[in-house]
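Excluded from the complex is one protein chain; the other protein chains are retained at their positions.
Letters A, B and C name the chains as they come in the text, with residue numbers starting at 1 for each one.
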Amino acid sequence: MRAVLLNCSLKPSSEPSNTQMLADTVVGAMAEEGVETSTFRLADLTLDHGVETTMSEADEWPEVHDAILGADILVVATPTWVGHPSSYAQQALERLDAMISETDDDDQPVAFGKVAGVVVTGNEDGAHHVISEIAGGLIDIGFTIPGQAWTYWNRGPGPGPSYSETEEKHDWSEDTGRTMAQQLVRVARAFERGTLKA
Amino acid sequence: MRAVLLNCSLKPSSEPSNTQMLADTVVGAMAEEGVETSTFRLADLTLDHGVETTMSEADEWPEVHDAILGADILVVATPTWVGHPSSYAQQALERLDAMISETDDDDQPVAFGKVAGVVVTGNEDGAHHVISEIAGGLIDIGFTIPGQAWTYWNRGPGPGPSYSETEEKHDWSEDTGRTMAQQLVRVARAFERGTLKA
Amino acid sequence: MRAVLLNCSLKPSSEPSNTQMLADTVVGAMAEEGVETSTFRLADLTLDHGVETTMSEADEWPEVHDAILGADILVVATPTWVGHPSSYAQQALERLDAMISETDDDDQPVAFGKVAGVVVTGNEDGAHHVISEIAGGLIDIGFTIPGQAWTYWNRGPGPGPSYSETEEKHDWSEDTGRTMAQQLVRVARAFERGTLKA
Partner (left out) sequence: MRAVLLNCSLKPSSEPSNTQMLADTVVGAMAEEGVETSTFRLADLTLDHGVETTMSEADEWPEVHDAILGADILVVATPTWVGHPSSYAQQALERLDAMISETDDDDQPVAFGKVAGVVVTGNEDGAHHVISEIAGGLIDIGFTIPGQAWTYWNRGPGPGPSYSETEEKHDWSEDTGRTMAQQLVRVARAFERGTLKA
């Protein structure tokens, strides 16, 4: 079973990512269930703005797109900025939007039969809303969101430390991340065993 | 296979409900797949405010709660007011919140293994957000939201007609509602065939 | 100068309200500036569901409505449930919706020239979204939201203590509440001094 992780941090991989730290718990827990995850750090890529899968020569989205097509599970991991998903997370949703009209051999949207979840970190309140925004977008596109397929961390109220700056309450976020991994894998397996055809 | 429909219209059943009209398409399409749906019109019931399953003698929520426990599929149908789910929809989410800590024989949240979808009508823009809000809440509680398990209708921009006042674009909302029904039933069946246990 | 506070706690005043505790900071800071606040605890009132100002004999909304008409400042204070404003907060927005078409002697919506702010408490993440939801609704109806006219408290991640159960970070929420009060009063005074007529 294969998964794709989109890390939507505003920072490229030359800098450490709080979001990656928490996402690693989910990736690790999925690995224990035999899931192999490919990670894309969006800030490292050249990504066009738009709502098509193929935009320009330089655009590296098609590689991300093809990895998602080949995976059973998609995890969107994002920081919280101004209470919202990061601009890279929204850019990813815009590019994923093209998948609504891409269909498989049974004339079904290509995302039907794939499951997705959300990882959120922040130095401020906002995670539940970020989860709803991303889940809402992914459901639109055709992904199935298993119950409790999310985890998050922030330590409010007000601007607080980043995930890497404290150990406080990491245990809750990691436990919740392991439940998330379990739910993603369970539902992906139920889809594999049961057929999703009408 | 059993479903529960919560109609969150502000009006009791002495008045016609636009939301029910569109929800009936979904209920009908599920019936063709052998799903029997129990409908609760929340405005007809005496419902306490709170986040517990059992609140008072007069409170009729426990009956709704037990019907959901006995069902495979939950459909939340709501009008759009001020761009949000109705106050009855939010009250239902508050009562459903108690299910997070109710567990089954395998010590799993009772909503794991149940699927849910959303029907929205309005005389104004707002449906996508209403879907995200309700889906986000239900995912929190443990329900799985299948891809595209929603339909909606409104005819903006600005305040426009109600669903029952025009035939415009009903076909799109009904088609989308049939896809919603199909997705709810497919995923519920995949859950039935595949086991959701770890 | 007069203000109205709507406390949208799910609990009636027979039980203590965390939301009221934080709102009291705002009310106190406004009092120092000569603002007299009338508080309505919505759970104590008989409130019809709907989008009209006058609904039935028993309905106590008209008294709330008239107090808002007579005030310069509206504060909506709400707990966070399932990441959203409480069902009472949404019910209040539904009733306030009628004000869009109520006009003053200059044929302007009655809320033009009034300012509003938001107070949020919770035992979970969600405050920024609750503020956006309520502010968005109030802007629709015609209220002006001054910059930073909000405060909030929660102590995540995950379910945590209520406001009254800890002293942690109350200082941040109270400071932010005093800024909120100052901003509400400043803008209300600017409206009083400058005319809002075209």
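Simple rule for what comes next: contacts are C-beta pairs under 8 Å (C-beta built on N, C-alpha and C of every residue); 3 or more make two chains touch, one makes a residue touch a chain.
All figures in this text were calculated on a predicted structure; none of them were measured in a lab.
The hidden chain makes contact, of the residues C:G122, C:P146 or C:G177, with C:P146. Within the whole complex, the absent chain has one touching residue among A:L6, A:A77 or A:L93, and that is A:L93. Only one residue in the set C:H84, C:H128 or C:R155 touches the chain that does not appear here, and it is C:H128. For the chain left out of this panel, the touching residue among B:A127, B:A149 or B:A190 is B:A127. Although one chain is hidden here, its contacts on subunit B can still be listed: residues 83, 124-129, 132, 152-158, 169, 172-173, 176.
Listed by residue number, the positions of subunit C touching the unshown chain are 109, 111-112, 114, 128-129, 131-133, 135-150, 182-183, 186-187, 189-198.
Although one chain is not shown, part of subunit A still touches it, namely residues 10-11, 43, 49-51, 81-88, 90-91, 93-94, 96-97, 133, 136-137, 140-141.
Note that only the chains that are shown with their structure count from here on.
Distances from each chain's CA mean to the overall CA mean are smallest for chain B. Both copies, subunit A and subunit B, contribute mostly matching positions to the interface they share, with over half of the numbers common to the two.
Each chain gets one centre point, the mean of its Cα atoms, and the points for subunit B and subunit C are 29 Å apart. The centroid of the Cα atoms in subunit A and the matching centroid in subunit B are 25 Å apart. Along subunit B, residues 133, 136-137, 140-141 each make contact with two or more other chains.
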